[in-house]
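Encoded as structure tokens, here's the structure I'll be asking about.
Note that one protein chain is taken out, while the other chains of the complex remain in position.
Per-chain numbering from 1; labels A, B and C assigned in written order.
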Amino acid sequence: MLSVMKYLKKMYPTVQLLYEPESSLYDDHHPSTSARTELGPNAIDPWSPDSNSAPVDLVITLGGDGTILRASSLFKTGPVPPVLSFSMGTLGFLLPFDIHDFQSIIRDTFEQRVTVLKRMRLACTIHDADGKEIGGSTSAGLQVMNEVVLHRGRSPHLSIVDVLVDGVHLTEAFADGLIVSTPTGSTAYSLSAGGPIVHPLAKALLLSPISPRSLSFRPVVLPETSKVTLMVNSKSRTPAEISMDGHEPSTGFRVLSPGQSVKVQESPYPIPCVRRTSIAGSEMNSERNGDCDIPDGDGRSDDWVRDINTLLQFNATFRNKGILKQIQSSGN
Amino acid sequence: MLSVMKYLKKMYPTVQLLYEPESSLYDDHHPSTSARTELGPNAIDPWSPDSNSAPVDLVITLGGDGTILRASSLFKTGPVPPVLSFSMGTLGFLLPFDIHDFQSIIRDTFEQRVTVLKRMRLACTIHDADGKEIGGSTSAGLQVMNEVVLHRGRSPHLSIVDVLVDGVHLTEAFADGLIVSTPTGSTAYSLSAGGPIVHPLAKALLLSPISPRSLSFRPVVLPETSKVTLMVNSKSRTPAEISMDGHEPSTGFRVLSPGQSVKVQESPYPIPCVRRTSIAGSEMNSERNGDCDIPDGDGRSDDWVRDINTLLQFNATFRNKGILKQIQSSGN
Amino acid sequence: MLSVMKYLKKMYPTVQLLYEPESSLYDDHHPSTSARTELGPNAIDPWSPDSNSAPVDLVITLGGDGTILRASSLFKTGPVPPVLSFSMGTLGFLLPFDIHDFQSIIRDTFEQRVTVLKRMRLACTIHDADGKEIGGSTSAGLQVMNEVVLHRGRSPHLSIVDVLVDGVHLTEAFADGLIVSTPTGSTAYSLSAGGPIVHPLAKALLLSPISPRSLSFRPVVLPETSKVTLMVNSKSRTPAEISMDGHEPSTGFRVLSPGQSVKVQESPYPIPCVRRTSIAGSEMNSERNGDCDIPDGDGRSDDWVRDINTLLQFNATFRNKGILKQIQSSGN
Partner (left out) sequence: MLSVMKYLKKMYPTVQLLYEPESSLYDDHHPSTSARTELGPNAIDPWSPDSNSAPVDLVITLGGDGTILRASSLFKTGPVPPVLSFSMGTLGFLLPFDIHDFQSIIRDTFEQRVTVLKRMRLACTIHDADGKEIGGSTSAGLQVMNEVVLHRGRSPHLSIVDVLVDGVHLTEAFADGLIVSTPTGSTAYSLSAGGPIVHPLAKALLLSPISPRSLSFRPVVLPETSKVTLMVNSKSRTPAEISMDGHEPSTGFRVLSPGQSVKVQESPYPIPCVRRTSIAGSEMNSERNGDCDIPDGDGRSDDWVRDINTLLQFNATFRNKGILKQIQSSGN
């Protein structure tokens, strides 16, 4: 992280560097006193979501898929600046770039030779049995990038949850839990629960059950304009735990009692993620992203195809001798 | 059918009635000589897709889901008039109305108290190994409402098919077959093959494998702008049979040899289907459908929710005692 | 429950009635003071698993599927007497008889006009990283009738669990959890997790993953002689919670840390369950069950077929108009 900062400082001296003080919760790469010394005392400032400081133009994350989920959770109330994500080792679905290439990629980014993929987010609000909003969510709603989950958690008993779509009762679910996912989240928990793979540019919400007591609860793909409500059924013997992108809601409200509900819909604030293929420079277009000058990609699916094939081992056919031979030769 | 025609003739004497001569292939309700006698000699004329006669303003189908698929196949080259579909007994996904209610529904339709659901169709073209279009498809491409399927058919051997999305190679499938489906088709063959349920208003294409020799070929949801190519792999020991909405392509071209391919993308000509809930009259909007004056519905999901629950028995929870008791009491 | 007891006392005065004092935890039908008054002061005695009182000849359960799981958990160390289970309303997989018919069924049972289905149980022991048994399990091992589950519980992170079969490493599972199930348990949690339906007479163990982070973790059917070990991987960021038949182990040991494991194998003590079809009296055979004189059934599948069709709504075909009509007519 330090070397990334030093590089930025050297190449783009007028850039104001900020860091997220909590990030040390997630990795060990957070700027130590020595870092500050090396960069100079005012080279880098802490940043907080509520700060009144100048708006952020670019977010850089370093670490696992969790770091970008964390970054997403910090931008709750308005447009999100483009996010440039580096993996520290393993590639990930949300991590197009390897840290070793950081110099050339940062250069491409600053020189606007990249495009972004706008990843849809969901805006969620939590409600009491009488419909009143609770849980202290912000005006724009809690923002999630992967999914909202209701789960029985430690309770030995199934939770019973009613699902409403645009106010119409769709079904009553007896299950370990339910997932409302973005296309981005379709390769996260929903995939484990048996859901389909949804291309990040498809305009859709995904409803997937977790271990439902039913032979016939198939995952459901809804229009992105749908408003989905998950309400703990009054018959449910147990409350249900909410989790958002794998964490409890940032407001700390964690458990829904019977009658309480969470409402989910598309957020007006997607996350513009700097894309791998875009580097080629050949596929710019002219739509602009807020204050930031990185154009949208045109939806070419190279990154995504590569990811589902190498990271998920999608359709690893038994006959795929290429893979097979490697496995054998590696004595695996 | 006769009574429907008589009713139309009586209520709307200036309406020109047409019938599809081939429809007798599909059911027994085709107008006999006696019908013509009863209605008067010029009351009803045969119609063919290529006819130069005046454009059709409304299509009425009577029969199973197959009748509307058939109607769809007749409109190949331009906008499709609204389709009003009656079931002759069983309700179906594509059959919102029961024939017993035909009078009131026809009245509502003529008086524009209904809305339509525009169901996406796919436009397909068939190509030789060198990319040249074959199979005599029309300019707009072959139109399908449910899905295109490539299947090994009677061959004992798996077919090997390459899937390309927007020109990028997604995967090589060893399988009984592959399905590219519309949201409408998601509750047809794709569902049997393990695919998710896609709401008809979701903008998406669905790629589902049929019995793939892989543990990891999950169904894939693509943006509706995707161009999908299915190409029989040159290693494939068998050709693959094409079927469109359950029939061989109307051009009669039925078998793809290794190297040949079918290309699929969203058609510019959806089918405007008269909707059940729209009858309520409360949810009109003002977008007009071509020459026809029936407005689009606003996407409320009542019909669809009812259909997946009653027709598919979606998420029939084991505890669903309502259903259970009925089954028991009926001695089933 | 009182009326069952009174009936037993009247018809079979020499029978010694016992009751399980904890059963009030599970339902409200537990003998009150008034019951004791009515039956006479010594008519009924409390019973506990450790009691030195005379062995039990027949267990009668009243309530949901949970009551028989509870009864199973009380017989830990030797052969189990036949179990006669009545539902108090809903039929269940483990509840062949309706309480309304109790008189005739008790008569059939006492007069040996019934047969039993021996339901396999699993014997489990819990081990430390060095292999030493912990958790205070009894000599015969903890007995489960449905399944043993390791689950991440409330932890937001996936658990990592190694699976060994007969000492050979089968796989490393990143998942919400893992299930080792009996054929009986195949219609319980395992079914929700995507497992196959296993006939109770099939000799097999079933390993099913719960929401695995893998596209290719298919459920596995093992010979009933297999010894399966689930060990929390040392890399696992979270411990895993054990649950047995939906409860924490009766020894109170609930959480496995990395390195700890649970070993599972077929128990020598199945549960002989009095069967519904056997009542017909036509399918006796001569194998005897311990001290009890109820013969084994011959494995005819009538009960099971009825159960999977009516309780699970197995293969409820969309065309199943019988069911459909009932649903519609009931205005559902």
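Here is the rule we use: contacts are C-beta pairs under 8 Å (C-beta built on N, C-alpha and C of every residue); 3 or more make two chains touch, one makes a residue touch a chain.
These numbers come from a predicted model, not from an experiment.
Novice: Who touches the missing chain here, B:Ser87, B:Ser159 or B:Ser243?
Specialist: B:Ser243
Novice: To test your reading of the contact rule: which positions on chain A touch the chain that is missing from view?
Specialist: Counting over the whole complex, chain A touches the hidden chain at residues 90, 214-218, 310-313, 316, 318-319, 321-324, 326-328, 330, 332.
Novice: Touching residues of chain C against the unshown chain: what are they?
Specialist: For chain C, the residues touching the absent chain are 165-166, 168-174, 183, 186, 191, 195-199, 201-204, 206, 209, 212-226, 299-302, 305, 308-309, 312-319.
Novice: Which chain B residues touch the hidden chain?
Specialist: Spelled out for chain B, the touching residues are 153-154, 156-157, 175-176, 189, 191-194, 210-216, 241, 243, 246-248, 312-314, 316.
Throughout what follows, only the chains that are shown with their structure count from here on.
Novice: According to the touch definition, list the chains common to the neighbour sets of chain A and chain C.
Specialist: B
Novice: Using mean Cα positions, find the chain sitting nearest the overall protein centre.
Specialist: Closest chain centre to the overall C-alpha centroid: A.
Novice: How many degrees of rotation carry the C-alpha atoms of chain A onto those of chain B, rounded to the nearest 5?
Specialist: The best-fit rotation has an angle of 180 degrees.
Novice: Could you tell me the distance, in whole angstrom, between the mean C-alpha positions of chain A and chain C?
Specialist: 41
Novice: Measure off the straight-line distance from the CA centroid of chain B to the CA centroid of chain C, and report it in whole Å.
Specialist: Using C-alpha averages as centres, the distance is 47 Å.
Novice: Would you give the residues of chain C that are in contact with at least 2 other chains, written as numbers and ranges?
Specialist: Within chain C, residues 214-216, 312-313, 316 contact more than one other chain.
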